[in-house]
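All protein chains of the complex are present and in place, except for one that has been dropped.
Here is chain A:
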Amino acid sequence: MSGASMRPFDELDVSPLEFWSTTMEERDKTFSVLRRERPLSWHRPMQGGLLAPDIDGVWVATSHELIAEVSKKPEIYSSAQGINMEDLSEDIVEAASSMLGTDPPKHGSLRKVISSAFTPKRVSLIQEQIEGQAARIVDDLLKEKEGDFVKLVSKRLPMWTVFEMLGLEEELREETALHAEELVSWNDDDVAAGRQPMELLNGALVSLLTIGMEFAGRRRAEPKSDLMTALVQAEVDGRKLTDDEIGSFFVLLSVAGNDTTRNTTTIAARALQDFPVQRALLMEDFDGRIGGAIEEFVRWTSPVMSFRRTVTEDTVLGGHDLLKGDWVVMLYTSGNRDESVFVDPWKFDITRSPNPHQGFGGGGPHFCMGNFVAKMQLRAIFDQLLHRAPNLRVGDPDFLTGSFVRSVKSMPCTVD
């Protein structure tokens, strides 16, 4: 028996899917104890629907400090062996995660080439389109008067923005969005609809890769002024992106840019209703306060609840001896409620300053590359919603079960 398998599991069990089917408030009662008493704790492998990992247990980092430490040491805490709690094959990690699933120096060189094309300046070119689209979404909402907020509002902007930015042809958007959805929801019974999780995931992945690579091929043959053209042309220090790399980045963008922003929209809309004083504060000076408010939306929501790393050499973290090969799970959802960093962490406070939340990651080299895109969208949609649909009422959100994305499947709404 190895040392790791003899180590007793923490008495607070955070591994079962059942634990992840409760609310964030409920889960945080457990995390709060862990953060304060045992910010790094040892648990059973997280429960999921895919390949059972060949490991004895996982380390779980719940404090802001340890999440930051793990994020900032990619040489010790590797992403290349997988970033989710389930044991996906290396092939899938590589194909689905692009740079998110790589380590230095490969990560740096890839991120450099991609970011030479994917710049705030390029995205600002479509700022007016994003605002126009946000206005249309609210036009439609006002016409519909009632329905599912996710379908009517939250879902419509993020995927559209990614597609618009990339320049993906209109007729491919619906299908691509569907596969992007499947890629993150294989664990959910509603979405899986009887299909094997692994089959669902692989099928979605292969479809997205195919769409992405064919799309890259069309832009290579006939350049336009969109992001895909910039990606196929990008070159830094003589390095260009291969078809495989572009295909994988296309997958990453379709996923990373999609439900994260969507769920932030949904959950922030609910928070603004639950905390009318905060909402009034925002409306007093929308332009002056929306920037800070968006940071709080992301902290409050924590749409990405976790990412995982694998230890590359024996090390010490939070006073524990970690062995090469150990898994470390970072719970951003917990770091964002750390009472030693955030005063009154369960207060939704749009004027919170400073607000060093970990919604976009713990501050290492993988820090969310599209955060400026997310912020631009959130600003546009809340500008429209708050000014043009002041009587919007939303009901209770129906959450997706899982430990990765904090996703709302539906939330009823009315406007009058």
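In the analysis below, a residue touches a chain if its C-beta (ideal position, glycine included) is under 8 Å from a C-beta of that chain, and two chains touch if they have at least 3 such contacts; residues count from 1.
One rule holds in what follows: contacts and distances are computed from a predicted model.
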item: Protein name, per the UniProt record, of whichever chain is missing from view ("RNA polymerase sigma factor", "ABC transporter permease", "ABC-2 type transport system ATP-binding protein" or "Sterol carrier protein"); value: "Sterol carrier protein"
item: Chain not shown: contacting residue from A:124, A:196 or A:340; value: A:196
item: Residues in chain A touching the chain absent from view; value: 51, 87, 89-92, 94-96, 196, 198-199, 202-203, 205-206, 209-210, 213, 243-244, 247-248
